[in-house]
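Worksheet: the structure to be examined is printed underneath.
The complex is shown incomplete by one protein chain, all other protein chains being positioned as in the whole.
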Amino acid sequence: MDNLIPVLVAVPLLGAALLLCGGRRLDRVGHWLGTLLAFASFGVGLALFFSMLGRSTADRPVHVTLYTWIPVNGFQADVGFQLDQLSMTFVLLITGVGSLIHLYSVGYMAHDQKRRRFFGYLNLFLAAMLLLVLADNYLLLYVGWEGVGLASYLLIGFWQHKPSAATAAKKAFLVNRVGDVGLSIAVMLMFTTFGTFAFTPVFAHASQATQATLTGIGLMLLLAACGKSAQVPLQSWLGDAMEGPTPVSALIHAATMVTAGVYLITRSSAIFNLAPTAQLATVVVGAVTLLFGAIVGCAKDDIKKALAGSTMSQIGYMVLAAGLGPIGYVFAIMHLVTHGFFKAGLFLGAGSVMHGMNDEVDMRKYGGLRKYMPLTFVTFGLGYLAIIGFPGLSGFFSKDKIIEAAFGHGGTEGWILGTCTLVGAAVTAFYMTRVMLMTFFGEKRWVPDADGHDPHPHESPAVMGAPMVILAFGSVFLGGLFSINSSFVHWLSPVTGYQEGHSPLSTTTVTVCTTVVLLLGVGVAWMMYGRRPVPAVPPLGSLLTRAARRDLLQDDFNHVVLVSGGSHLTRFLVYLEGKGLDGLVNGIAALIGGTSGRVRKVQNGYVRSYALSMFGGALVLAATTLLMRAV
Amino acid sequence: MNPVNYLYLAALLFTIGAVGVLVRRNAIVLFMCVELMLNACNLALVTFSRLHGNLDGQIIAFFTMVVAAAEVVVGLAIIVSVFRTRHSASVDDTNLMKL
Amino acid sequence: MTSTGEAVQFWVLAVIAVGGALGMVLCRKAVHSALCLAGTMIALAICYMAEGAVFLGIVQIVVYTGAIMMLFLFVVMLVGVSSADSVKEALKGQRVAAVLGGIGMGVLLCAGIANAHLRNFTGVGAANQASGGNVPGLARLIFTQYVWAFEVTGALLITAAVGAMVLTHREATEVRQSQRELAEQRVRLGTQVTPLPAPGVYARHNAVDAPGLLPDGTPAEISVNPTLRQRGQMRRLGSDVLRRMGELESGAAHWLGRKTPKPRTGGELAHVERTGEEQQREVESK
Partner (left out) sequence: MSFPILTVAAALPAVGAVLTAALPPATNTRSRDRNKVVPLLFSLGTLVLACVVAARFQPHGARYQMTEHHSWIPQFGISYSLGVDGLGVVLILLTGVLVPFVMLASWHDADPVVDDSGTFERNRRTQGFFALILAVEAMVVIAFEATDVFLFYVFFEAMLIPMYFLIGGFGDRTKGEDARQRSYAAVKFLLYNLLGGLVMLAAVIGLYTITHTFDLVSITTALQNGSLHFSSTAENALFLGFMFAFAVKAPLWPLHTWLPNAMGEATPGVAVLITAVVDKVGTFAMLRFCLQLFPQASKTFAPAILVLSVIGILYGALLAVGQKDIKRLVAYASISHFGFIILGIFALTSQGQSGAELYMVNHGVSTAAWLLVAGFLMSRRGSRLISDYGGVQKVAPVLAGTFLVGGLAILSLPGLGPFVSEFLVLVGTFERYPALGIVATAGIVLAALYVLVLYQRTMTGPVKPGNEGVGDLKARELVVVAPLIALLLVLGVYPKPVADIVNPSVNQTLSQMGQSDPAPHINAATTTTTGGGQ
């Protein structure tokens, strides 16, 4: 059964190759081929899942080595796959949500003439993501890591004729590349410390390494995670990534790619558990991003950017949970999976809203759509209830556990983290309710689009509706499924380890708190957007809202420090090269030319000046002979 | 009187001849200065033969005279031919051989 | 150390020699410097004799001064006695460098000689006696030890002579211009077409340096030989000569019964005076 694992990666890779190099002939059938291959890999994933369930917990992890990739003396890099419970969860999430989104894109991209290339890139993404989660050593993980970055670059910049899309794609790739520098340095550190970078030997000997190296590796892995999962230092690209088509935002920038960072931290749990400073840094990054994303989410009028802000904050939750150590890993992954479902559902819902409203993204031009798009309203609503943590739905279960784990961290840190998560939950409730109210409730604020005909919102076709329903179904029942006699905990704890956090507050008090906070957020949002009509022109708003509209000035900071600094440096270096090195070379040539010109003048043709030079020579000769004698 | 004075005289004449060569512009006068320098050398040679007590110095003086004669003959021939083309005896007019 | 007589003789000759040398270098006219050089050479000849090189002294006077200096004078005559050097120095910094160089060289040579501390001069007397006189001694040396050098210098002289002949002799390549062509050339160039007037026409002085008079009585410079003119040796027509000429003409007119001509004013005289100096200055500036 374990030789099926490479098939998981090979199927979408083959699909990508076929679709990209296929040429015109595949145009008509390309998208169905892509979707079929996605479902095929999902099927293989399911088969592997059931076979793994069959086996006892001890021998569930399966390991396959295909061939030696780079053999140089001590440096032994092989292409090998490792399937344990953690990667199994990811495989199911990726292939499951991925195939649904493939199905959805068939409808969404129906009128785009480059559809074949779109599905080629989607398959490429699936292949790269699967390679990332299945790799058995960090170098192969790095290959998947950059492959995913490339796929996101291609997909964000899919509509290349739009300059904004091209810039957003470039920005995403560059910021990811900064994260990748962290990952490659971590791999190098591992190689110099352990002599290898495969998971099993590194984790086995992690305890023998010095604290400094472990912290170094931990921090570098955290930097990589921040780059990929858009956490605070490297989060500027996620907002702009919304330039890509909505299925892309749903698949890559909500469900799978952005969670790669969390996978990396959870996978390297052995290293993080031995490096408390790295864990502290992870927790801090998680908390800061959580609040950052929530604040940005409140101020954005563009529906996709609002959802992007919420994604950033939810991933902040997961990173925070992962940073808490053994008590948090399981809940981070549980929240990751549930988030994957309902956030993808929300994005697909937003996509179908835009589809109906002639691709209008500004929520201030929506309003009262619940009557016109009932199915989207219901699925979007269920996703909304799940994300704000409405008791009973999947969001509630996973986020609650994270808040409980945060409190359970113990000591003042526990309290700070706990309150952070609670405040985050409140703000999440606020901005999600704001999105719901502005889009589906209130009166119509539709405005005719550029070429005059006003929007007539209609329900999306079945091929788009079906995935939304399934995802809504998942976001409702998945939480419950995972929590029945904590099945998910038993499923994952053998890989990541699990510890019961002893939080000062009992579980019930935590649940009560979250519900109260939730109602508070919804109430405030209803007061602001439910009762009063939503103004078409965005009001000035407080200083914070204005800053939040500009993504808390992240782009300005990047521009001032990096872009203008970099261009000044480049201009100076170009000047240095032109004047400096070239100047030196040309200078020497000019010098030689000049002196030869002057020396030429000495030979002026007059006999007497030659006589003078001869006389001077004789003089010198006489002087030296005399000198020699005298000395 | 120490005969060394002859040597000082020879040195003085030699220097005056050299300065004359450098300063004067008329070709013929320039030649005369060269002759003066040669004569100074002859004086020194004769003084040395006196110093060493053998006649070799004087023999060399003879040879110097011969050379001076040959040099004058050829030099003046050049001056005449230059004069014939340049219509001037100034040595500065023959300055075409230069870069 | 030598006798005081030689000391006296040395200082006299030394002064003459140095004076002659300086004169040669500083004189404007080539002829003057040639003569100064001759003087120096003779002074040196005497020095040679004083130092026992009797034959050499004679040869110096006879051959060197007599022949070579005369060759110089001959060429000076041929080339242009008038071509005196102008004072202005053409090459920048040449004169200063030359003088400084000269002083430097002089100091160096004297220091060299002083450094040598020459004391005892054995004198040539014994050498002359041993070979029976200066000339036999020289002869023995030349034809025994230095015979090879002697032959070479002989060859040198021959080549010099041939060289001089080759340099200056020129085939008369272009056809000699006949009288007719010369006349046409003179008319074409517009120079002095008519033959030059003869000098010294009037009765008292028919010497070659006295200019002939034009019909209006002014002297015609072109009637005097250009070399004399260049050397400024043209005779001035003094005012008394003109006055006496005036009396002669009035006496003749009175004899013939014509009216007496008006007396000549001094104006033209000044004109004559001026042309000499002006002529001089013009040459300077060339």
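Think of it as A, B and C in the order they're written, each chain with its own count starting at 1.
Basically, a contact is a pair of C-beta atoms (placed from the backbone, for glycine too) under 8 Å apart; a residue touches a chain by one contact, two chains touch by 3 or more.
Just so we're clear, the structure is a prediction, and the values are computed from it rather than from any experiment.
S.K.: Using the whole complex, pick out the displayed chains that touch the missing one.
M.R.: A
S.K.: Given the contact definition stated above, which residue among A:T57, A:Q160 or A:T595 touches the chain not shown here?
M.R.: Result: among the candidates, A:Q160 touches the missing chain.
S.K.: Would you mind spotting which of A:F90, A:Y104, A:F118 or A:F194 touches the chain that isn't drawn?
M.R.: With A:F90, A:Y104, A:F118 or A:F194 as choices, the missing chain is touched by A:F194.
S.K.: Pick from A:S51, A:S184, A:S486 or A:Q499: which residue touches the chain that isn't shown?
M.R.: That would be A:S184, which touches the missing chain.
S.K.: By the contact criterion defined above, which parts of chain A meet the unshown chain? Give residue numbers in ascending order.
M.R.: 67-76, 78, 139, 142-143, 145-147, 150, 153, 157, 160-163, 165-167, 170, 173-174, 177-178, 180-181, 184-185, 187-189, 191-196, 198, 201-202, 204-205, 208-210, 213, 566-567, 569-571, 573-574, 577, 581-582, 585
Simple rule for what comes next: only the chains that are shown with their structure count from here on.
S.K.: Take the average of all CA coordinates in chain A, do the same for chain B, and state the distance between these two points in whole angstrom.
M.R.: Comparing mean C-alpha positions, chain B is 99 Å from chain A.
S.K.: Just the number, please: Cα centre separation of chain B and chain C in whole Å.
M.R.: So the centre of chain B lies 18 Å away from the centre of chain C.
S.K.: Could you state the distance in Å from the CA-based centre of chain A to that of chain C?
M.R.: Taking the average C-alpha coordinate of chain A and of chain C, the gap between them is 108 Å.
S.K.: On chain B, where are the residues touching two or more other chains?
M.R.: Only 18, 22, 25, 92 qualify.
S.K.: List, in ascending order, every residue of chain C touching at least 2 other chains.
M.R.: Residues 90-91, 94, 97-98, 101, 105, 109.
S.K.: Any idea which chain A residues touch chain C in the complex?
M.R.: 604, 606, 608-609, 612, 615-616, 618-619, 622-623, 625-626, 629-630
S.K.: Provide the residue numbers of chain A that touch chain B in the complex, in ascending order.
M.R.: 600, 603-608, 611-612, 615
S.K.: Sort out for me which residues of chain B touch chain A in the complex.
M.R.: 18, 21-22, 25, 30, 91-92, 94-99
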